[in-house]
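I have a structure I would like to understand better, so I am pasting it below and will then ask my questions one at a time.
Removed from the display is one protein chain of the complex; every other protein chain stays in position.
Labels run A and B following the written order; every chain starts at residue 1.
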Amino acid sequence: MTALVLEIDGLELRFGGVTALGGVTFAVAGGECVALLGPNGAGKTSVLNCVSGAVRPTAGRIRLGGRDLDGVPAAQRAGLGVARTFQSPAVVEALDVGGNLLLGRHSRLRAGLVAGALAFPTARREEADARRRAAAIAQALGLDPGAAAAGLPAGARKRLELARALAGDPALLLLDEPFAGTSAGEQEVMAAAIRATVEGGAAAVVVDHHLDAVLALATRRVELDRGRMATTGAAP
Amino acid sequence: MRRWSLTAALAAVAAYLVLPLTVDDYWLAVLNLAGIAAIGALGLDLLTGRTGLLSLGHAAFLGAGAYTAAAVGGPFPLWLAAAGLVGAALGLAAAPFAVRLRGHTLAIVTLALVFVGQHVFREWTSVTGGNAGRSDLPAVGLPGTHDQGWFWLVWALVAATLLVVGNVARSRTGRAMAAVRSDEAAAAVMGVDVARTKAAAFVASGVLAAAAGALYGSYRQYVGPEDWGLLVSVQYLAMVLIGGMATLAGPVLGALFVTALPHVVDVVVETGPASGVTAAQVTQLVFGLLLVVVVMAEPRGLAALAARARCNGRRSPRVEQGCA
Partner (left out) sequence: MTGVFELVVKGLALGSVYTLVALGFVVVFKATGVINFAQGALLLLGAYLTSAAAVGWGLPFPLAVAVAALGAVAFALVVERLVVRRLQGRPAVAVVMATLGVAIAADQVVTMVWGFGPRHLDDPWGAGSVRVAGVVLSQVDVAALVVGAATAAGLAAFFRGTRLGLALRAAASDAEAAAALGIRPATVSRAAWALAATVATLAGVLLASGPGAAVPNLGEQALRAFPAVVLGGFVSLGGALAGGLAIGVVEVLTARYLPGQELVVPYLAMLAVVLVRPDGLLAPREARRL
């Protein structure tokens, strides 16, 4: 059996009298893509927030590759291979498309302030390498690395958001509504990229309301209802 | 980054070499002060323009650099490097505040830096000369007259600073800075160490500010605590804002603009006892009004205006050409 990349056990999230998550349990192995489904307010985004480290759960355990993530800050989790896309793309308008992509690789690169400022050869090599990888992903998703990130149309922003997540060779993909606002053609291209990454050994959790697109990708589905598990099982 | 055409580069080098031989000392001095300010402004832009950390404390770093140069003395590379190191250390000391505080609180806290800084500058008389200041700053042996030699030195340093800051902007750290400015929480999820990035921004800004302060002191051969007040911090912020944040040309254009302003006012406006207003009053009034007008009218500053003029007619989404 392929190693479990993500294990969520009894995850609870309560704040201000609201129970966003009241006990969520599931696991995802390498090479698996789980469709996280449920109506609005079911807690899907909360699960992604807890795993990515944006929010601290009230109870429960999250393990990444066997390692307990309790107390591990978000940036460190990214370094461990967690890549998350946001519903509203976190595109950095001051950078070009390539720059945004390279942000996805941030934790895999090492150059610090001085190395970057003085253009050390190690830093330059690292950058060139990263740019090559980023260019490949950009091409796969129909993006131009040299284009300005500001002013991209909505679909392109979603593709950029996904590309950034993929650029870091993630072990775990957390995709929050990646297909929202994209055309059928874009969805095809994005799905292909996600599938390729998952087949390469990554685990993926996808939240989206485009059920046909998501279920075509997914090997399993997990359903939430008001913060709790509804059913789990193989995709039909 | 824009590629300079060969002709533009040659023109720049030619201007650099020839200007001091043709321009009179008065305006040469203005250009020298502007160049020194440009170095400081490029530093502040890394902090405020690129990382989004509003700092009113820049004057304190400038002063620290100047007094370090005075205290260390010796050959030029030594005191400049010493000033840079002190600037870096102070930047590092300021970093924990940036990490813990939200933008508005940070702004007030950096205000505190200026006041505490001036207080230290006034009290630590053994190093700073107290209220009387210091006039024994190290000089630099340069060809030509004082202003000519300094022009060549300063603007060579500006070019070097542009190179370094450009490198930072294109580097991993530069991307992290932009991400932090855009959305700190999202940046963290992407893997950016926000605390470290903010510290890097303060350190880089501190180094350049201290270097600028040291150069200022050596050039003018005098520094006093009144040189490092809140108004100076505001002027530097204005350079960054008016020039254009997160650009290379912006801080330089802004520095030229703000430095030249009082001199231009002097030439254009009738001041003195007869008219009832002083040149300083008119300058400050114009400065204040301009700040408001620029913020409201062209938030992307002079650099954007220049870019627009250059791009007129060209429609290209490519960032390299600077035409949005």
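Note that a contact is a pair of C-beta atoms (placed from the backbone, for glycine too) under 8 Å apart; a residue touches a chain by one contact, two chains touch by 3 or more.
What you are looking at is a predicted structure, and each value in this text was computed from that prediction instead of being measured.
In the complete assembly, the contact with the undisplayed chain comes from B:L54, out of B:V23, B:L54, B:A71 or B:V140. Remark: the omitted chain is touched by one listed residue; of B:L85, B:L101, B:A195 or B:A260 this is B:L101. In the complete complex, the residue from A:V5, A:L37, A:A54 or A:V222 that touches the missing chain is A:A54. From the options B:G73, B:G144 or B:G288, the residue with contact to the unseen chain in the full assembly is B:G288.
Of the residues in chain B, those that touch the hidden partner chain are 48, 52, 54, 96-97, 100-105, 107-109, 111-112, 115-116, 119, 123, 230-231, 234, 237-238, 241, 245, 276-277, 281-282, 284-285, 287-292, 295-296, 299.
As a working rule, only the chains that are shown with their structure count from here on.
Centroids of chain A and chain B (each the mean of its C-alpha atoms) stand 39 Å apart. Against chain A, the residues of chain B that register as touching in their complex are 50, 164-165, 167-168, 170-176, 178-179, 181-183, 185-194, 200, 203-204, 246, 317-320, 324.
Residue ranges of chain A in contact with chain B, taken from their complex: 52-54, 73-75, 78-79, 84, 86, 90-96, 99, 102-104, 106-107, 109, 111-113, 115-119, 123, 126-127, 146-148, 150-151, 164, 168.
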